[in-house]
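Taking it in order: structure first as structure tokens, then the write-up.
Only a single protein chain was left out; the remaining protein chains are all shown in position.
Residue numbering begins at 1 within each chain, and the chains themselves are lettered A, B and C in the order written.
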Amino acid sequence: MIIQSIWLAIAFPLAGLLFNGLLGRRLGRGVVGIVGPGTVALAFVVGLFAGLDLLALPAQDRAIVVTLWNWISVGSFRAGMSLLADPLSVLMVLVVTGVGFLIHVYSIGYMEHEEDRLYARFFTFLNLFIVSMLILVLADNYLLMYVGWELVGVCSYLLIGFWFRRGDDPQDPVRLKDGELVPVPANLNPADSGKKAFIVNRVGDFGFALGVFLIWTTFGTLNFADVFGAAPEIASGTVTVITLLLFVGAVGKSAQLPLYVWLPDAMAGPTPVSALIHAATMVTAGVYMVARSHALYALAPTTSLVVALVGVITALYAATIALVQTDLKRVLAYSTISQLGYMFLAVGVGAYASGMFHLTTHAFFKALLFLAAGSVMHALGDVIDIRRMGGLRQKMPRTYWTFVIGALALAGFPLTSGFFSKDEILAKAFEFSPILWALGLLTALLTGFYTFRALFVAFWGSARDQELFDHAHESPGVMTWPLILLAGLALFGGILGLPQILGVDHALAGWLHPAFADLEGEGAEAIHHGLSAGLEWGLLGLSSVIALLGIGLAYWFYVANPGWPADLAVRFKSVFKLLVNKYYVDDLYDLLFVDPGKALARFCAQGIDNAAIDGIIDGGARLIVQGGAWLGRLQTGFIRHYALAMFLGVIVVVAYFFLR
Amino acid sequence: MDWISLLLVPAIKSLVVVVALLTGFAYLSYVERKLVARFQVRYGPNRAGPFGILQPISDALKMVFKEEIVPLNVDHVVYLLSPALTVMPALVIWAVIPVSGASFTLFGQTITPYVSDVNVGLLYILAIASLATYGIVLAGWSSNNKYSLLGALRTSSQMLSYELPMGITLVSVLLIAGSLSLVDIVQAQRGVWFALLQPIGFIIYFICGLAEAGRSPFDLPETENELVSGFATEYGGIKFALFFMGEYIHMITISALATTFFLGGWYGPFVNQIPVLGLVYFLIKVAFMIFLIVWIRASLPRIRYDKLMHFCWKFLLPLSLLNLVVTAVVLVLVG
Amino acid sequence: MTAVPTSWFLLLSAILFVIGAGGVLLRRNVLIMLMSVEMMMNAVNLTFIALSRHLSSLTGQIFVFMVMAVAAVEVAVGLAILIELNRLRATTDVDDVSSLKG
Partner (left out) sequence: MAQQLQQGLFLALAGVAVVAALGVIFNRNAVHSALSLLANFVALAMLYVLLNAQFIAIVQVAVYAGAIVVLFLFVVMLLGAGGEMQMGGWLNWRTAFIVAAALVLLTLTGTAVFEGTINGAIGTATPEQIAQVGQTEAVGTALFTDYLLPFELASVLLLVGMLGAVVLGQRWRGAIAGRPSGEAE
């Protein structure tokens, strides 16, 4: 059974990583472009067969632990280098390697202008990311998961800062109708963005690490199965603290309030990276972790409530910011934050399968959207400001149509994949609390609006920057084919989880059921809503209407009446400024953390290091120099003087023995 | 009673050895001249006495009665000391060479066929041999003459260099014999001569012996065509005779040592039945070695100085080390 | 049993040592100084050998052996330095080599 060899899924990209990292520079981009995506494809095939193997097993046995070797064994502490293959992790493997493969292929075209050295490096990093992410999702204990967790953070840092030589990207201010200029915060340069992502992630990782420590002291093991098995006997307060700490990690990694700030700036990295890491896979690690730890979260209703609240507030919050962004990738970035909020809403209300479902469909359509945005950037020479685009649908039809499909899925247009997954979450939220549902629905409205705002501004209308427009061209096949494939997935991915009322089984929930079976039927509930059929139809219809309403509003504002948005901006100038400046959260953080941090560092460097420590050392050195200068007078340079001193010493020693 | 065996007997024995060597030196010069002449199809000395047999005596008289000339600006003491320093080591080595296997009794004293049998005999020989350099170095320096100094430096570096492979070769002999005493070494060759067990060692020793004694083809110290007469340039009369004597006695010593170390010393057929044969065998072997040396002098041209040194450091020394290692390994394997 | 008392050797050793030390202190020629150092070592060696006999122990002789090895190395390196010094400064006088001073 290939599932026993699930480690191959990690080994293939690892081999590719080593190959590209060590030899890629010499062998040229042709080989690199085959090895990079090829190894990921092999990993995908491994995952596929592992999934088939799982299906062949009886439902209660669908969790295979493959122990490669004993990693750490200190005292009673055991951590195996062992992998857990169950429906949940295999689903993640398929998503990561599947989407990852398409993005790898896309990168061949996207990175074609880079020099050979950077080209090889890029694929090396991408493979490293795939490896790290697979370690994260396949780990069977919290320690190994933490390793993967940190590794993906490192990859994120490396890839955001891939173009670390580039400077800050200044943004044109928004000219309001009354002539006032609203300055748009500049995008950070890639190097700083990478640092920001890494440092903000560290805050979350710190919480995660504390959670792992607490698990260790509480349970005496880090193994998933053991921890979950022992969880019901533990005091609920402890479990709440553990889950909250773990959730802090998830907040950092999955860019939720208040640690979301790094994700928009992470767009400084190459677009495939944004698609793969900062939309489809890495940022969902938090969701995966919560789903993986569902046994703990199910025991901590307080935490679950916090998770759901954070999720829904983040969703709404990010959606509002996305309304006014002028940077195409940033619109998508905020939408990612928003959609991640949905996922947390889902796992918060206990609908883990729904969260995973949305994770999967989101991976499809958000990767698609980013790649399409990348295609546009590629065509326009890295221009990302939607205010300089326009009319691109004639120039790049394939990109346009795939973007449309992605946008529809994101907006929750009926029968697209996003529609089903989002609706399922909303239904679960409604079941939990209508307030959450209402907030989610509002977010859905905003989602439809900002998505199609970007679409209409970028692709419709007439060219705003004629020179740029003339320059534009459709991307090569190696880039558009992944788009088309992803578009297919985004469009039809919904069949993985058609709602029960349509008379079909919820395929994904059925698949995941063994992983969530310990929740006493809660996994099953993902299929059988506690809602009546009529209510469910109603919610479904309402969702459809909201989505269409959002899209319609966008059409009304940006196609039918292009002047309206500007009018609105003037009318609600303060709100507009607030949104453009992202609620001044970054400035707040600068004020609260960054500036004091810098001041402290300056103090340490100048006050402590330069003055105190160097003072002690310099003083000591000066003392020795002075003493040396004094003692040096004894060094006459005449050997006979030294010999005489020795001779007198001999006399003294002899005299001592004599007189003793 | 005690002092007879302690002082008188060794003194007499030493005297005998010295007299024998002096005579040997005198007639060795005669023999060499004769032999070389024969090799060159000449007659050699044939005027003084029958077959010129009194030639050495007349030579000696000539040397003794020559005027003593001490050049200006030499270092007097050292200048006069160095000829004696040259002869001395060659003579002193004979203190430990056993010339026969059998002791005999005379006037109630047991007379052993050697002056002394010290248990560090081989080391003693090496130590004394290393002193042979002094006479030459000092002679060269004290003469206050460039040729002399160059000749002396050449000689001494030649002797120091060739001492190394020689010593290492003798260590191989020592390994087989298991003793530093020369008597023991000879007795260890009762069955098989070490020349057969150590053919390479024997050849190395012989070559080094030639170089040590400054014999052709290694007679660089006295290359007339380059250095006039090397370290002996400023010497004449009896002092030159001493250098001459030193070289010839050195030759005899080298031969005697070769006999002792490699050719079985006094051993030969019937030596157990007739002990006095031991001395005869010993002398025959020494004579044979001397003949070899003269033969080589008559046959081989002189080697260039740098080649001489390269030959020693780059060939003989590694070879002797290899020989030593092989010997040691074989000994360990054989037991 | 011992014909010559150990103390005689020790005294001789002391005398030789002091003479050697005097040579090091009084002479300015590096060569003579090195020779004097050798002489001092030899004086110490004599003490070792005398005490080795006195105490019936071979350790003294072994020690002398090691001292000889060190002395050989010292002379080799010392004279090499001396030659190099002579190349650089054309002198063997230690007082001409006093640039290493405080």
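Here is the rule we use: a contact is a pair of C-beta atoms (placed from the backbone, for glycine too) under 8 Å apart; a residue touches a chain by one contact, two chains touch by 3 or more.
Here the structure is a predicted model, which is why all the values come from computation and not from measurement.
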Partner chains on view for the chain not depicted: A, B, C
Missing-partner contacts on subunit A, residue numbers: 644, 647-648, 650-651, 654-655, 657-658
Chain not shown, touching residues in subunit B: 2-3, 6, 75, 77-78, 81, 118-120, 123-124, 126-128, 130-131, 133-134, 137-138, 141-142, 149, 153, 156, 160, 180
Absent-chain interface as seen on subunit C, which is shown: 1, 3-4, 6-12, 14-23, 25-29, 31-32, 34-36, 38-39, 42, 45-46, 49-59, 61-62, 64-66, 68-77, 79-84, 86-88, 92
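Quick note on the criterion: only the chains that are shown with their structure count from here on.
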Rounded Å distance between subunit A and subunit C, as computed from the means of their C-alpha atoms: 78
Whole-Å separation of chain centres (CA-atom averages), subunit A against subunit B: 94
Sites on subunit C at which at least two other chains make contact: none
In the complex, subunit C residues that touch subunit A: 21, 24-25, 28, 33, 94-95, 97-102
Contact footprint of subunit C on subunit A as seen in their complex: 628-629, 631-640, 643-644, 647, 650
